[in-house]
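This report refers to the structure that appears directly beneath it.
Note that one protein chain is taken out, while the other chains of the complex remain in position.
This part shows chain A:
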Amino acid sequence: MTLTAFNVVVPAILATKLAFSFSKLSDVVKYDHQLSSPLTSFSQLQEGLYLFDHSIDPYAGGTFRHSPLLLALFSTVLPSSRTFAPFVWVLFDAIGAWALVNIWRARQNVASSARDGVIATLYLANPYLLLPSLALSTSTIENALILLSIMFSCQRKSSAALLALAFGSQLSPLAAFTLPPLLLLLITDPHSHLASPKPLSVSIRKTLPYLAEFFAYFAVLTFCATLVTGDWKWVSQTWGTWLTLLDTTPNPGLWWYFFTEMFDHFRPFFLMAFTVHLATYVVPLCIKFQYDPLFALFLLLGLLGTFKAYPTLSDPGLFLSMLSVFPEIFPYLRHHTVTAILHLHAALLLPLFNHLWLVQGTGNANFFYASTLVFACANGAAVMDCLYAGMRIAIGANSEADGHFVVQE
């Protein structure tokens, strides 16, 4: 029964998605900045491909910010027309869902389980992931690559995992922040140890060969990218954008309005502060959850989705869909209703206020900005609650009886 559910529901969702891709809906979402940022938009990719095919350097200007690797892939192997591209996106969605199901299986240490279909559905039917995929945002590819690298490291296929992550980091350099927990995952196991915290039993030095392997892949891919374009201009055009935020196109994140309104002489300082802030979470999470690096990785993805520079809906979407892999924390979530309502609130307000400001002209930028704040609160609340539950689990369920309370000292 459950296996048929998996075999029927998943193809059905994929087919529906494909059907939607050819409907009017994909035209409506084509230029929507909440679904695809300037760094992941398909229109920009097509523009870059057009320039590339007409032997104009796409990186000479300032609007094309995709990796040269995507340029190479889409100008040769993958189709780039609006007719055939949806097939590629549905394929990457399927890969992402398959990887997530395999992560779940590896965490439970089973070959297949009754929840496989649910987990795949939670990934494929998550509106935060579905809509960017319909808009043909390349964040779908980035998410699939991150999930693939996690899946391979759960399965102890270190080279495949590191290669997938190196490729993902080429597309979006922030993905490299997930390298430390991924390396820990490679030297430990993906099973749940949240209930029984213990210090890391293996030497951290065992990660060093993997680290070297990652950098080797990364260097080779960087070199390939340079071969594609012929010079190094692409580095500042793609990765540099994450640091300089030249494009302040609205998105559901926190950076764009902050740096639209920022005084020019404070801009470098706050750019530095925001970037460093992102990096501060990596090491503490790895230390705290050294007994369960998969959980650390999950929390880190949630924080990146909340605080990164050019987020789209698909970044928090990846975190929310991954939540399904950790059912053991569900009983300990403190304010799941509040978080859900905040998300509902933000999900309704974001498109509404975006439309009122930019299309109707009846609202101003502050309305949309306010809803991005609500969205950040919703994402932050979800991450904080998961963090609390992941640590609270260790105390046990029956410890709050006879006048005993669990508190933090």
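The definition used in the following text is that a contact is a pair of C-beta atoms (placed from the backbone, for glycine too) under 8 Å apart; a residue touches a chain by one contact, two chains touch by 3 or more; residues count from 1.
The rule we apply is simple: contacts and distances are computed from a predicted model.
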The complex lacks one chain in this depiction; which UniProt name from "[RNA-polymerase]-subunit kinase", "Rab GTPase ypt31", "Gpi16 subunit GPI transamidase component" or "AP complex subunit sigma" does that chain carry? "Gpi16 subunit GPI transamidase component"
In the full complex, which of A:Y123, A:F152 or A:F259 touches the chain missing from this view? A:F259
Listed residues A:P11, A:G62 or A:P331, member touching the removed chain: A:G62
Where chain A meets the chain that is not shown, the residues are 31, 33, 43, 46-47, 49-51, 54, 56, 58, 60-64, 246-250, 254, 256-264, 277, 280-281, 284-285, 288, 303, 306-307, 357-359, 361, 364-366, 369, 373, 376-377, 380, 383-384, 387-388, 391-392, 394-395, 399, 402-409
